[in-house]
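All protein chains but one are shown at their positions in the complex.
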Amino acid sequence: MLVNNGLVYLIALPLFGAALLLLSGRRADRWGHLLATALSGMSFILGAVQFYQMLGRSPENRAVSQKLFSWISVGSFNIDAGLLVDQLSICFVLLITGVGTLIHIYSIAYMDHDKDRRRFFAYLNFFIAAMLLLVMGDSYLNLYVGWEGVGLASYLLIGFWNHKPAYATASKKAFIANRVGDMGLSFAIMIAFATMGTVSFSGVKEAAEGTSQGALTAIGIMLLLAATGKSAQFPLQAWLGDAMAGPTPVSALIHAATMVTAGVYLITRSNFIFDAAPTAQLLVVIVGAITLLFGAIIGTAKDDIKKALAASTMSQIGYMVLATGLGPVGYAFAIMHLLTHGFFKAGMFLGAGSVMHGTGDEVNMRKFGGIRHFMPITFATFGLGYLAILGVPPFAGFYSKDKIIETAFYAGGIKGILIGSVALFGAALTAFYMSRVMILTFAGTPRYDINHPPHESSFLMLLPMGILAIGSVASGFLLARGEALVHWLEPLFEAHEGHGKEILPPVVISLMALAVVIIGAAIAWFKYGRGTVADTAPTDVSIFTRIARRDLLQDDFNESVFMRPGQALTRLLVKTDDVVVDGTVRGVAAAALASGSSLRSTQTGFVRSYAALIVIGAVVLIAAIWAVTL
Amino acid sequence: MNYLTLIMAIPLVGAALIATLPQAKSLLAKQFALGTTLIAAVATILMTVKFERGNTDLQFVESYDWIKAFGIKYAVGVDGIALVLILMTALLTPIVVLAGWNESDNGRWSTKTFYILILVLQTMSFGVFAATDVFLFYVFFEAMLVPVYFLIGGYGSGERTAAAVKFLLYSLFGGLLMLASIIALYVLSGEQGGHTFNIAALSKLEMSSTTQNFLFLGFFIAFAIKAPLFPFHTWLPDAAKSATPGTSVLLLGVLDKVGTFGMIRYCLALFPEATKTFTPLIITLSVISIVYGAFLAIGAKDIKRLIAYTSISHFGFITLGIFAMTTQGHSGATLYMFNHGFSTAALFLVAGWMISRRGSSTIADFGGLQRVTPVMAWSFFIAGMSSLALPGLSSFVSEFLVLVGTFTRYPVAAVIATFGIVLAALYILIPVQRSLHGPTTPGNENLADLNLREKIAIAPVIAVIVFLGFYPAPALNIINPAAAHVLSQIGFTDPAPTHGGK
Partner (left out) sequence: MNPTNYLYISALLFTIGAIGVVVRRNAIVVFMCIELMLNAANLSFVTFARINGNLDGQVVAFFTMVVAACEVVVGLAIIVTIYRSRRSASVDDASLLKR
């Protein structure tokens, strides 16, 4: 494999930025954001150079690596601090640094009025570094460092305004849900080391063939657990909605475009494990299918624009996870959807941020309406993203999502029809809730004080939105043209024998998808597009709507099954420790004291009684000796 | 050059000098103490540099007759495991002195006495890690209690006397069990060719398995109390809560390590058969400690008690690593001891500053500190991240090594222990949220941020935490040969990968 000693600078530059900005304190307030943006941009340029060089090489020789130093080495457990950039990593590198830089630029304006803007940029840079480490690490343990690093960045950024207790709680919730997932990754690494003796990607790939089915399945399930935590998939999805407490650029970068897709990366990276462990693979499909519906249903009920988008993110990642569970044929489509989703969802989040910026940080869509008149550019960029996520040809989502639906149908047998239908139904739901967002926000009549109309955002904010909108339009076509991405990623995966059984011609599936999208959008229009919309959420709604508004009871479930019993257990153990464990110790002490004080009463202080005792003692002693000698 | 005697003598000389100072000059006493501990630290660093890494024999060996009639020697020497612990002690003490500059002000006795006690404690700590004569070890082991007793009882807060007595009695109880075992070893050695207290000679004794088991328990209970392991842990939260923050650092960071160090040096080396017998029990206790300590930490309302409980959880990891009997577990456990010293030091010192500013150690009394005192808040946060073993910080390396090392031999124990990392997130993030985040609670608006002295004290601790997280090799290179040597001596090899492998 080619060695390139420059890879580390991709990570080092933003990491340096983060450290410098945090350590230099208020001194850096004036230039901190500019430096951070520049460093992120430089990382992007370095990534682009890597990509360009990679293009010039033959498919087998595209991967480059760098060994920095031996990180942990004990006995046979040898982990190098090593980097690996191959066809898969480079997609992420470009997405992270590219979208990341755009969001840096956006944030300069968005966070302009915040006195902690420097800290915000430090966190953003730290996130870029950690995320790059995640996708560039050459072993599971290196990935783990980035994995928890992005978790920390996410925690810091969700809780950026942590003086509000609810936001602080949201950040804590995200970190803990992620930690549960991280535990899965720990397990996977431990099992891999115990069974294969290595945890590097290349080592595990080689050893996977000789490893038992049971071990591979266990590793696969544990990796899936990790992915569900990071990518907000069922059953660890509950944190994502609350994570919208973070500033909107964060939601765009971390909780839409990059970090939450790390689970998809992990599964794709571990293709050699999942391909050999069908049970784990099936679970991946199930998790993806459940989540894509779960997210979509929540999305239909949310009035908070960011939470609606977050639910949509969850659902779209469900699509990607579903695709990765479909084996070799699905990985490339998952990555394709991941990339296009990175563009259109980040674009829409930035659009939402722009709307919030223009309306004084309002997030309730029922207080919007008719905003297209005041914010035309935001409307245009958001609208392009909207068309992309719906999968309207020729926008980006059409190429990526249709492929996933198609692949799902071709998975074979009942399974194929089942997951294909789920994916199709999800598409209809997507069309419904996205149209709802569109209509409530941009169409209709204003539901706010018309004397203080929203204002369009500044150029620095519109520029990234514009670029991302272009991506939402064109990226799908570019990636799918001549199956460019599929061929690009092909060397990484086991050769697959074309599609599965084509139960329906692709055209029919595309038309079906288009049809359900139109139906979904039409229902939304009938429900919200005509007439007026109440500016407070109606309360006389069906039980289903209420459940959907409560995020399908995900928090209620977690609270009643984990949190409250956990708290009760904690109280019980605290009590036990005090009463039983320490009680025993104190009991011994008390017993010593009590025996002392009871013996003390024999000490009367009368000399004559002591003398009498001495005499009696002597007599008894003599009698005893006498008795023994006789 | 006799480094070990030298570094043990330096603090004693410093203590003697401080004793001659006039009572009123408390500032001079502080400066003297800082100077002495810094000299000791430099000497220890020099010793570490001179240490031959690949060599598994004891190094810097010295041996003189002490009490000839009983074959007791002043015998010292270190291997990699003892060396890193001595280094940790030497590095932490000046930091404790600097960080707790004003800790002695509310004491029952003078500032001079405080620093004399600290310095004497440092000598004892060096001695206990360096001793290669069991009797000498025992003397240091018990004598260490004296300065700590006075440090808690004389300079602590709250119910300091009760806590000090609890600590002393608990430790003495363990110490007496160990003394009984030591005397038994001495008698046995006399029956088998000459009275001795030398570890190497004692490890070759022939013993019936019953004898081994009883003697092992004598040592192990003493160390389990010291470490502390469930269910012998209840003295620690009381002691840590009552002691000054600096004392708590020395108590948890250094003193408690004697327990886990003793398990490696004495339990394993002297009684390999009994070790195997008791391993399942000890692994169980370790796992209980990890989970139980974590739950108690989550439920703790007092910040110092919380840190003490996290340490109980961490000591569970260390013991788990030791008794997993794999090179990863052993190296990880030793590295864990070193790292735990620094991460706990950071937590306790920052918590101490928070408490002295607020005048309360109840977590609920804090709130919104991140806005008021950002540097202090950040220090606490980083210390907390280190405590929950965030990758990139030093504790992660050691914790993961312990887990991986345990998994290869005891998968179930490792799996349960891994749940500890989720609990760790809870017990750190809950106090972080309550004390640093949220609106600034009344009474906290005007707290002062860290001053220069405090920043200088905390900076090296954080630097070590971050540096060893990214590049643990300097520490691992010292530890690995020693850990592997210990294992090979008692006849353990790492389990091979079960399914083929490379």
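Note that the chains are named A and B in the order they appear, and that numbering of residues resets to 1 at the start of each chain.
By our rule, contacts are C-beta pairs under 8 Å (C-beta built on N, C-alpha and C of every residue); 3 or more make two chains touch, one makes a residue touch a chain.
Remember, it's a predicted structure, so these values are computed and weren't measured experimentally.
Taking the complete complex into account, the chain left out of view touches A. Across A:23, A:166, A:611 or A:624, the residue that sits in touch with the chain not pictured is A:611. Residues 603-608, 611-612, 615 are the ones on subunit A that touch the missing chain.
Just so we're on the same page, only the chains that are shown with their structure count from here on.
Measuring from the averaged C-alpha position of subunit A to that of subunit B gives a distance of 37 Å. Across the complex, subunit B meets subunit A through its residues 166, 169-170, 230-231, 233-235, 292, 295-296, 298-300, 326-328, 331-332, 368, 370-371, 378, 385, 390-392, 396-397, 400-401, 403-405, 407-408, 411, 414-415, 418-419, 421-422, 425-426, 429-430, 432-433, 436-440, 470-473, 476, 480, 483-484, 494-502.
Subunit A makes touch with subunit B in their complex at residues 22, 69-77, 81, 141, 144-145, 147-149, 152, 159, 162-165, 168-169, 172, 175-176, 179-180, 182-183, 186-187, 189-191, 193-198, 203, 206-207, 210-212, 215, 569-571, 573-574, 577, 581-582, 585, 589.
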